[in-house]
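Scroll down for the structure; my scribbles are underneath it.
Note that one protein chain of the assembly has been removed; the remaining protein chains are unaltered in position.
First chain written, first letter: the chains are A and B, and each begins at residue 1.
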Amino acid sequence: MAAISREEVAHLARLARIEMTDAELDHLASEMDLILESVSRVQGVAGEDIPPTSHAIAMHNVMRPDVVVPSLTPEESLSGAPAREENRFKVPQILGEE
Amino acid sequence: MALNYDQALEKYEPTLGLEVHVELNTASKMFCGCATDFGALPNTQTCPVCLGLPGSLPVVNAKAIESSIRIGLALNCSIAPFSRFARKNYFYPDMPKNFQTSQYDEPICINGYLDVTIDTDEGLKVYRVDIERVHMEEDTGKSLHVGGATGRIHGAEHSLLDYNRAGIPLVEIVTRIIPGTDKYAPEVARAYVAELRDILRSLGVSDVKMEQGSLRCDANVSIAPRDSQTLGTRSETKNVNSLRSVERAVRGEIIRQANRLEAGERIIQETRHFQEESGETRSGRSKEQAEDYRYFPEPDLLPIVADPAWIEELRLALPEKPSVHRKKIQEAWGVPDKEMAAMVNAELLTTVEETVALGAEPTKARSWWLGEISRLANEKSVEPTSLIQPSEVAQIIALIASGELTDKLARQVVEGVINGEGDPRMVIEKRGLKVVSDDSALMVAIEAAIASQPETAERIRGGNIPAAGALIGAVMKATGGQADAAKVRELLLKHLGQG
Partner (left out) sequence: MSTPIISQTAAQMSAELVAGSVTAVELTNAHLDRIAAVDGDVHAFLHIDREGALAQANAVDASRKAGEKLHPLAGVPLALKDVLAQKGVPTTCGSKMLEGWRPPYDATVVTNLKKAGVVILGKTNMDEFAMGSSTENSAYGPTRNPWDLSRIPGGSGGGSSAALASFEAPLAIGTDTGGSIRQPAAVTGTVGVKPTYGAVSRYGLVAFSSSLDQAGPCARTVLDTAMLHEVIAGYDPKDSTSINAPVGKMVEAAKKLDIKGMKIGVVKELGGEGYQSGVTIRFNEALEALVSAGAEIVEVSAPSFEYALAAYYLIAPSEASSNLARFDSMRYGIRVGDDGSRSAEAVMNMTREVGFGKEVKRRIILGTYALSSGYYDAYYGSAQKIRTLIKRDYDAAFVKVDVLVSPTCPTTAFKIGEKSNDPVAMYLNDVCTIPVNLAGIGSMSLPCGLAPEDGLPVGFQIMSPAMKDELMYQVGGTLEAALQSSWGKPLYASAPELAVK
């Protein structure tokens, strides 16, 4: 049995905001199946008592003082914008709501 | 026929939960050194970090951590010995990285409470609101929708993004379900937000301006039939930007939900937006299909391990709680409960305190702010504090005390200050409102009045004291109301041999 269905891959693509053709979804679903088969060996290896490691070099409380440093100029901030209007980033109409 | 609030409450029991977002007033942003000034020109307070440029990395603002811990302490929370940031993954154009750096299962403060007092049919009653968590996160940018209908999102042709607000530190304070509020749910909601705001203000951690969005409240409301054992489906109302709106939004939502259930419809789990004009809520995004935020620990930031000694230090340095402070003030001024509640409810305690601090007598300060000034503010639909300064009110009260103004004249001075005619002295000057207290000037007017009404003067000389009213009235008229009536009476009677 496949570990992951084509519909699941389509759902993941939606979550990841990537449009995909049917052919791409089919192909990816079969590849994902193989990959998942090989990575699922991580399951059950470490017991309950093993803590997860999110940072290999353990440190904590790294902070900066609340001091203002110069920002970019708006010109610099907007330098990569695909479109702009005055000093704002111009984007297509946003459908969702806040 | 639609149910009103009381009818809705007869059949259904409401359940309330509140999420409050507070923008901290740090000088720099949560994860970068950009300034946080309100109202700056678009994208002038942005850098690689808060624009989410490829390669940029966050570094936590120490002051934001400290403020969050102080908020937790003031809300009687436990400070987590180990907490950290997590990424909340979802796409939205005003969020530069398409994930929000937030806290998930390891928030910085947990399990607190806040007591609020409201006026019920049975007198003042205290409700304990349990706080589930206090966590840190970052604000989003702002979008402006251009073209289409009146700036609303639907129908907009394109949107314009300003990231000045992106990355401003936010603290989210989440209550548990507040049990037993019953019909007082709207009042409890309002009192909670008001009390929370006062605490935050006393801590000095935020501007707490609801109208500017530095304090935002989301109200989670559900209702269930009175005989039901389970909770109803909840809605989350956003866009509630004043204390009054908090109360109205909760009330409106209870009525709406009750009427839906009456009509045989079900409640949809969704975000709703409060409409200031109608007092109703409008449907927003449906949350039926739960978002999958794929939280995971933020690898670019390290855990926060709060040192107990530091927490103790912060705890000891906390300011007096607003509730304790209020009690002290009430005792010192000798204010009855009801009036104290009225002053707190009108948001004028701090203002009255400031006025008193400038030398005004507490009773006078209270009656000016809650009386004449509130009345004028109400007429103009503005806040009393936007009309006149405590220093000006204190000055006017001082002028009355010294006899330079009468109450009647003082009202004109207040009006002048509000009209922008300058400070009280300038208004007095310009309008010529000085009390006529010069005896010789008054004597001229008194003699003129006697001369014009000799019969009345005779009656007074004969001992008919009440007849003096007519002459006093004439003198007051002649002096344009600027004379002190008591003084006029004294001089007149003396002059006619009755003093």
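By definition in this document, a residue touches a chain if its C-beta (ideal position, glycine included) is under 8 Å from a C-beta of that chain, and two chains touch if they have at least 3 such contacts.
Quantities reported herein were computed from a predicted structural model and do not represent experimental measurements.
A.B. asks: Among B:P299, B:G371, B:G462 or B:G480, which residue is in touch with the absent chain?
C.D. replies: For the chain that is not drawn, the touching residue is B:P299.
A.B. asks: For subunit A, which residues reach the chain that was dropped from this view?
C.D. replies: Touching the chain left out of view, subunit A contributes residues 4, 8-9, 12-13, 15-20, 28, 31-32, 34-36, 38-46, 50-57, 59, 62, 64, 72, 76-77, 79-83, 89, 91-96.
A.B. asks: Which residues does subunit B use to touch the chain missing from this display?
C.D. replies: 48, 51-60, 87, 89, 91, 93, 96-99, 157-159, 161, 292, 294-296, 299-302
The criterion applied here is as follows: only the chains that are shown with their structure count from here on.
A.B. asks: Can you work out the whole-Å distance between the CA centroids of subunit A and subunit B?
C.D. replies: 40
A.B. asks: Quick one: in the complex, what on subunit A touches subunit B?
C.D. replies: Subunit A reaches subunit B through residues 15, 17, 54-55, 59-74, 77-78, 80, 85-98.
A.B. asks: What residues of subunit B sit close enough to touch subunit A in their complex?
C.D. replies: 26-28, 32-35, 41-48, 51, 53, 59-65, 91-94, 143-146, 148, 153, 156-163, 238, 271, 273, 284-285, 292, 294, 297, 299, 301-305
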